[in-house]
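One chain of protein is taken out of this complex; the other chains stay put.
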Amino acid sequence: MSEFLSIENVAMYFGGLHALDDVSFDVGRGAVLGLIGPNGSGKTTLMNVISGVYKPTYGSVRFNGKRIADVPTYAVCHLGIARTFQVVKPFANLTVRENVAVGAMYGRNGHNRGAHASFERAQELLEIVGLARVAGRWASDLTIPDRKRLEVAKALALDPEVLLLDEVMAGLHATEVDEALELLRTVNGRGVTLIVVEHLMKAIASISTTVVVLAEGKKIAEGAPAEVLASPTVIEAYLGTRYAERQRDVQP
Amino acid sequence: MSLGGITGNVTALRVTVGILVALAFVPLLHNSYYENLGRGILMYATLSLGWNIIGGYTGYVSFGNVVFFGLGTYTSAALWQHWHQQNIALAVVCAMAVGIALALVLGVPILRLRGHYFGIATLGIALATQEIVANVDWLGAGSGFTVRPLEAYSAYYYAMWIVCAASMLATFLIARSKLGYALVAIRENEEAAAVLGVDPTRYKVTAWAISAAMAGAAGAVFAGANAFIDAPTAFALDNNVFPIVMAILGGVGTVAGPLVGALILTAINETLWSHFPQIHTLFFGAVIVLVVMFLPRGLLWLLNLRGGWKGLRASVGAYRA
Partner (left out) sequence: MQLFWQSLVNGILVGGIFAVVALGFSLVWGIMNIINLAHGSFVMLGAYTAYVLFSTWHVDPFLSLPVAFVLLYGFGYCIQRFVINFVVRAPILTTFLLTFGLSLLIVNVVLLIFHGDTKGITTQYSGTNFSIGGVTVGWVKVWTLLVALAITALMQAFLTRTKTGRAIRATAMDVDAAQLSGVRVAHLYAVVFGLGAGLAGAAGVLISLSYSLQPSMGDPFVITGFVVCVLGGLGSVQGALLGGLVYGVIEALGSQYIGTGLQDAVALVVLLIVLIFRPRGLLGKATAS
């Protein structure tokens, strides 16, 4: 059992639907955990459980030794866990800097910061994510890749120990993906543990220290990226039994 | 450090503050028409500033802030009727306390409602309170209270000026503080604000309590100046809707907007009264319709618009089906 973040026998049932079933794994401090699986396998549900949005039907999530019980949404970031969302909607009538400043004001260290200090912190974070040049623009004027950067900056403003990224690379083309990976490496380098949900195998392979695979709510594989992504069980889950069989027939 | 969009255009703010200062000198004209008019502007500006905190900055459209005004007038009237107190400051403080208490009690359940539901619930509160008050004997029931005004009648003007100036200062301070950003974040996207650590209930109730204090203070001063209070006067529909239209006209969610709106709308109102007394309300309805159709966010936001004429036309047509 990791002392840092451990997911212990988590099950999430919505009536008769078993979105998650007995999922367990540990996340080490400083790691980058890639979470993959076909659509509907429960990745976003798991993210919701880890970030306190859902209370698991069975099992628990332990962070720094404490269970993440039902905390109200606004208190989750004070635990040290932050997340980004798939559908990115910034505060449209505030500037980019103000968007991030809100997180700095009310996040984990917000009570120590006044308005001025929060704006300074926001500017620092904008430099890190590469948005310093548009700091004074209305957030609604940003391009999609920039909006995703803003989303990351806002999450970082909460001074998290763990950052959950839900398909942050969706809709980006190849160059933008590389830039996003660079940013994630920088963030991880500053000591933030990452849990990344993605569909892009290349991205997951290049950035993760560990990969966990979900299918139909259950964990079907866990390990280093190379072995997990080549595992027949995983290929079968994504592409079906017949494809997996053909692969076995073709490869020596 | 840029103030961003939440205080509003800085030049307009300076001009408006100038107008506010100028208004302080009106009683020196010794003209009761202008004094009443000026006091009315200051009163409506205060009500509008109050509404602006919960409606403009926090995005919770309240159609019930007249309750705080009305109860403020009754506080003042009751202080005279039952305890023979004429002191304006005392009335203001008591009225603010009543308003804040009510906002705290009602706020927690009511502010959980969103959008339309919140709006109509507050409207219901306004109508219901008017009915209840009209049935309570200790508050004058159907016939209302007379209030004996102070000899130095201009004291009411200066009191209203102080209330208005204080409200505007409070709005300015809020807009530049962490509280202001919490409110705007809630307005822009309440769920996202919560994810960033903003406790929505706590800040919404705070905003409503502040707006209640402003409305209550204005009511307390009004009671003495008006010399008479009954339920229809205290809870008049005008006192409910005018402040909202003024905030819209001037600029929702800005510091200067409410006073600007109060000035313009009072000017229009007075012109209509003197030239078209019979169809005054009808014209007023037309004014509301036109303002809402063509200036959905108010004059001060126009100053921030980019794109010149095309930008203006785009903003007018932005909400079409």
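Letters A and B mark the chains in the order given here, with residues in each chain numbered from 1 onward.
In this text, a residue touches a chain if its C-beta (ideal position, glycine included) is under 8 Å from a C-beta of that chain, and two chains touch if they have at least 3 such contacts.
Since the structure is predicted, the reported quantities are computational estimates derived from the model, not experimental observations.
Q: Any idea which chains on screen the missing one touches?
A: Per the contact definition above, the missing chain touches B.
Q: Looking beyond the chains shown, say which of B:90, B:104, B:120 or B:236 touches the absent one.
A: Answer from the full complex: B:120 touches the omitted chain.
Q: Determine which one of B:11, B:31 or B:281 touches the chain that has been left out.
A: Touches the omitted chain: B:281.
Q: Mind pulling the chain B residues that touch the left-out chain?
A: Touch with the absent chain occurs at residues 55, 61, 63, 109-110, 112-113, 115-117, 119-121, 123-125, 127-128, 130-132, 134-135, 241, 244-245, 248, 252, 278-279, 281-282, 284-289, 291-293, 296, 316-321.
Note that only the chains that are shown with their structure count from here on.
Q: Quick one: in the complex, what on chain A touches chain B?
A: Interface residues on the chain A side: 72-78, 83, 85, 89-95, 97-98, 101-103, 105-108, 110, 114-116, 118-119, 136, 138, 154, 157-158.
Q: Looking at the complex, which residues from chain B come into contact with chain A?
A: 1-2, 4-6, 176-178, 181-182, 184-185, 188-189, 191-200, 253
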